[in-house]
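Every protein chain except one is present and positioned as in the full complex.
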Amino acid sequence: MMKTLLKVDEINTYIDQFHILQNVSFEVKTGEVTVLLGRNGAGKTTTLRTIMGLNSASSGSVVYKDEDITKQNTHHIARKGIGYVPEDQGIFADLTVGENMRVAMQKEDDATKERMDWVLNMFPDLKKFWNKAGGQLSGGQKQMLSIARAYINENDLLLIDEPSKGLAPIIVEKVMESIQEMKEKTTIVLVEQNFYMASSIGDSFYILDDGMTVHSGKMNELKDDEVLKKKYLGIA
Amino acid sequence: MRQLGKVQISTWVYLLFGCLLAVVPFVYDNLSMLFLIIQIFIFGIFAMSYDLLLGYTGIVSFGHAMFFGVGAYGVSIVLERNEPTLFFLILGILVALGAAAIISFIAGVLTLRLKSHFYAMLTLALAGLFLVAAEKMRSLTGGSDGLIFTIPDFFKDRTNMYLLALISLVVIFFSLRRLTNSPLGRVLVAIRENEQRTMSLGYKIFPYKVIISVISGVVAAFGGVLYALSIRFIDTTVFAVDVTLDALLMTIIGGVGTLIGPIIGAGLIEYAHHFLSELSDVHWIFERWIILFGIVYILVVIFFPMGIAGSIKNMYMKRKHKKEAKVQQKDNQIAS
Partner (left out) sequence: MDLIFSLTLNGLATGMLFFLLAAGLTLIFGLMDVLNFAHGGLFAWGAFTGVWIYGLSGNFFVGILGAIVAGLVLGAITEYLIIKPVYGNHIQQILITLGFMLVLTEMLKVVYGPNQRAAQPPEYLDGSFTIGDVTIIKYRLFIILMGIIIFALTSYVLKKTKIGLIVRAGVMNKEMVQALGINIRLIFLAVFMVGSAMAALGGFLFAPYSGVIYAEIGLDYGIFAFIVVVIGGMGSLSGSLMAALLVGLAQAYMQYYVPSLALAVNMLLMAAVLLFRPQGLFSVKGVSTK
């Protein structure tokens, strides 16, 4: 039995007066890639933001490594080893690629250098455009930079929000490759609309609909479940 | 029906207070005290006009003194250049209010589209320009020497002046209360609470803001008119930032968005000003009375954003809430 790294238990989140998350619960096992699926507006992004403490849950709990982090500040949560790649990538536009990495780095030890080598090896574009302003990068490069920023620290969990969104297929392949390699070292929660990508790297899945967790299981089961796919994901 | 009944009770209470105040000059004729109360009435009017802006549309103006000054100068200039007859007094008032309406309309159209920070700064700058203009246009305003003028004999009598100010205060209070309880007032409150949402409900916000800023400007100018009449002298200090700050303190401490609050605030601050300044012979620290109010003001902003009147209202509501929870919910929705 694999260990539970993150447990989200019945969280409710409001944005203004809108009840976005309604009793969302799921578990993330160490070493797995857990995929959150669901239509636009189902609450996937809000779920990740609530875990990070960027939105606050009005009830329920988020437990990470057996510690309740629900009410903690975002920076504390990040320091506990959770990396976040937001939907809009969150690149600091006026800062260069190198400066973006420098802001992200929490330490400058050998392990960080090792990860930096891996990052530059995986995404040679970042090395090439090291001194270019983040705002001038292409969409794919921004995605790579955002992933690199989250990976550079000693994180045990990465929350990655729709990395394939708006990218050319060839870039999607590259991003997938990187996630597949990162998977060896860290646990990942992935929000993804691209079912091909989700199904080829995911281990288990949860489906959100209207702010509720409506289904869960192993990825390989979902692949063959045409009814479920059609009902919640609009895939024939 | 219930709502109506409640309004009537409070209306009677306010009217009773008004009548009690009207008797004061006949039983108590300490001139300096009467003068102080007149000032309270006048600044009550001015602060209410500020509350109309801040409390009902959420606009912070740093230039409200502009309208106060325009009103004061308008009536002063007309009276200084003509015979002090009732005709010229009324003409002067009309000139003052007309000028304030035009200026507040133009200023409103220019500034009200800006975000709160910028609006505050721009109004500060505009009021600054009026101050400079008043200092420079010596032939009209007398520059920093100011203007001395006479008013019709009838109002030279302190009691009559007192009654004029009181009646003005009461009439303006009820008119503004009527205005803010009207459908227009509800839209204004909605703007303050959530501009985006009000917009998405299909209300064009901008015209409402302009209307309210014109009404507020005219009422402020009327405050300025009474101020000038009550002291029969005027100089450029009516345009000073301090005048706006006074209105701000009175409104915040008294209670934003309540109309009665600013009057209470005006009473407190004018009285404290008078009382604590007298104490400065005892100890110089009392000359710095504004510190006390500054600190109270800051605490109010942080802890009691509803001010005195708003907090009392809240407490009253809460107590009532326990008794008749269901009915109350409806009232609350309307009141907020």
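When the chains are written out, they are named A and B in that same order, and each has its own residue count from 1.
The rule is simple: contacts are C-beta pairs under 8 Å (C-beta built on N, C-alpha and C of every residue); 3 or more make two chains touch, one makes a residue touch a chain.
Model, not experiment: these values are computed from the prediction.
Chemist: Give the residue, chosen from A:43, A:60, A:86 or A:211, that touches the chain omitted from the document.
Modeler: A:86
Chemist: Considering the whole complex, which of B:101, B:120, B:163 or B:211 touches the chain not shown?
Modeler: Of the listed residues, the one touching the omitted chain is B:120.
Chemist: Which of A:20, A:52 or A:119 sits in contact with the chain that's absent?
Modeler: A:52
Chemist: Considering the whole complex rather than only what is displayed, give the residues of chain B touching the chain that is not shown.
Modeler: 58, 60, 62, 110, 114-118, 120-122, 124-126, 128-129, 132, 135-136, 241, 245, 248-249, 252, 285, 287-288, 290-291, 293-295, 297-298, 301-302, 305
Chemist: Which chain A residues would touch the chain omitted from the figure, given the whole complex?
Modeler: 52, 54, 73-75, 78-79, 84, 86, 90, 92-95, 99-100, 102-104, 106, 149, 153
Keep in mind that, in the parts below, only the chains that are shown with their structure count from here on.
Chemist: How many angstrom lie between the CA centroids of chain A and chain B, rounded to a whole number?
Modeler: Whole-Å distance between the two chain centres: 54.
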